[in-house]
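With one protein chain withheld, the remaining protein chains of the complex are depicted in position.
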Amino acid sequence: MRNRVRRFRGPFHKPRPVDYANASAEVRAVFDDIKATRKLADVNNFWKYLAADPALLKRTWETQKAVLAPGALDRLVKELIYLAVSVTNGCSYGIACHTALARKAGMTDAMFAELMAVVGMANQTNRFADGFRLPIDDAFNE
Amino acid sequence: MRNRVRRFRGPFHKPRPVDYANASAEVRAVFDDIKATRKLADVNNFWKYLAADPALLKRTWETQKAVLAPGALDRLVKELIYLAVSVTNGCSYGIACHTALARKAGMTDAMFAELMAVVGMANQTNRFADGFRLPIDDAFNE
Amino acid sequence: MRNRVRRFRGPFHKPRPVDYANASAEVRAVFDDIKATRKLADVNNFWKYLAADPALLKRTWETQKAVLAPGALDRLVKELIYLAVSVTNGCSYGIACHTALARKAGMTDAMFAELMAVVGMANQTNRFADGFRLPIDDAFNE
Amino acid sequence: MRNRVRRFRGPFHKPRPVDYANASAEVRAVFDDIKATRKLADVNNFWKYLAADPALLKRTWETQKAVLAPGALDRLVKELIYLAVSVTNGCSYGIACHTALARKAGMTDAMFAELMAVVGMANQTNRFADGFRLPIDDAFNE
Amino acid sequence: MRNRVRRFRGPFHKPRPVDYANASAEVRAVFDDIKATRKLADVNNFWKYLAADPALLKRTWETQKAVLAPGALDRLVKELIYLAVSVTNGCSYGIACHTALARKAGMTDAMFAELMAVVGMANQTNRFADGFRLPIDDAFNE
Partner (left out) sequence: MRNRVRRFRGPFHKPRPVDYANASAEVRAVFDDIKATRKLADVNNFWKYLAADPALLKRTWETQKAVLAPGALDRLVKELIYLAVSVTNGCSYGIACHTALARKAGMTDAMFAELMAVVGMANQTNRFADGFRLPIDDAFNE
């Protein structure tokens, strides 16, 4: 017997991506729509991993397509908000992905620096508000 | 002897606000600048509680004035980002305060609803990214 | 002139609920489906507030109906997971709502106590893992 | 039939406290030890609610007694750390409780203000570190 | 003198693991119990790093053994909850470790996908609840 951590046998622990070549028709239809909508030659890892569950993939893409479409807020503002949340959560994939998407939507170096300054200040003052146990002003409850 | 949790003596536990009438000249100078800059008759609770430490009050206000001034991003976009972070942190004071400030800067009902939709989706997909242990795409590392 | 924080004039800062009586046909259709699916005489506040944006309401309900339907995991287990996340996020509404829903799905007092013990321990050991800067064991990467 | 949210019938949703008068011998023994150790006439709500699960109560108290005992760090420093974590998590009960315990252990107004300043800055710079995607310096990996 | 970040001397910055061969009798006793309880040839890194403080190691293991033992909830459900918390916290070690432990306890691919869907949705709706400032329904306070 070998003296080491016992190997676990199937199913695999680590999630694995589904590539287009190995995807079902259902998954390919979503991948095709993502590529067409975003004008990309291939989808990024986020979609390849979600494809492990085709219903989750489809639902998530449809929600994202609706939510990020320009409306009262334009795409750039939406990507800045997305990035602000990802930074607050410390999610390295979300930060990398939405920095790229915000860049694509027009975020300049100066915008990125101002975004970071606001995100940093909000995280700081949120803690002040909780730590000093602030009562909410009447004017904010109207 | 009364049978209840022993009363703590000495410094109060719960932080207390500093009102203008009882404020030092140093604190009043900051309050005056906040009121002039934001065109308000009085400062909100955030500043009254921070005033317990005049240096902290002054530093925080000067940072906030610089960070929220219009630059590459305008005031409305900065307030939307501030609100998005406050919601992600679940900070009730920050949510109430920056909903009001965002309203003042022009946030409509439709913008608020779209902001919430993006914040919700980002919090959802950040967890997918971490849970599926996504490797960052090369394209996002350029 | 009165000496107090300047009143903000419309739109209101604080989100407001939409009651059935004042709801559009689109919103009523979602409310009716929630009541029928969950066998309730009225929907809870979550849905009344989301109704401010009918598209957000509809999308959120359709996702929730799909995600909480029994599948490989039954409804009780899904509600326990929902509650564990809400506790970890410190979201008071989510805790109250999903404690009630978990109860309805069969959570006993003993299950609740064990859930809390696991949630507490996971939050504790997650910090140990990050603070001690643990490298991931090879066996966990298979 | 009344037109409102259907009342859930037992078990109760909302956790309930166990008072000394209604406590089992096992729970009373823990309560007695808390009161003796902390020199209090009654235990605070934290322990009364945990008492719903006597094993959880006992385990949590024994861990807390060991962890907060003076060692390489004294009680005041440990309470400051406890409070810093509670503020970062936005946990209102933890903030109220450990502000009181830190006061009891000697925290002055000036210490509280400096603690808040450090907590705020750390929450701010943690976001800068994640958002700017900082590589860890070699010197920090020794 | 070389022009670079000054090397720190004395106690290493980065925590280091304790291997069985170099462990004290006290640490070995805990390692032996972990290996016997979990039927493993070696303990994983979590325990090797905690062993830097034998009392912390022992306390943490005893708590984990008690908390994860089957009770009103079985081991699989407990591991799903553990994983849900780890994902919500974005703790990469916790995610890797408890994905493996959940797999060992019987988590299938379909269960993992449903877990992720619930975790994602809960993180999304928790933010909606906070952002829309929902009052808790009376029915949830019974």
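Lettered A, B, C, D and E in written order, each chain numbered from 1.
Note that in this section contacts are C-beta pairs under 8 Å (C-beta built on N, C-alpha and C of every residue); 3 or more make two chains touch, one makes a residue touch a chain.
Note that the structure is a prediction, hence the values are computed from the model and not measured.
Put simply, the hidden chain is in touch with A, B, C, D, E once you look at the whole complex. Take chain A: the residues that touch the chain left off the picture are 39-42, 44, 90, 96, 99-100, 103-104, 108-110, 112-114, 116-117, 120. Residues of chain C in touch with the missing chain: 83, 87-88, 90, 92, 95-96, 115-116, 119-121, 123-128, 130-133.
Counting over the whole complex, chain D has residues 14-15, 44-46, 49-50, 52, 60, 63-64, 67-68, 71-73, 77-78, 80-82, 84-86, 88-89, 91-94, 96-100, 108, 110-111, 113-115, 117-119, 121-126, 128-137, 139-141 touching the chain that is not drawn.
Heads up, the rule we're going with is that only the chains that are shown with their structure count from here on.
Centroids of chain B and chain C (each the mean of its C-alpha atoms) stand 24 Å apart. The multi-chain contact residues of chain B, meaning those touching 2 or more other chains, are 14-15, 44, 52, 60, 88-92, 96, 99-100, 108, 110, 113-114, 116-117, 119-121, 123-126, 128, 130-133. Interchain contacts join each chain to each other chain, per the touch definition above.
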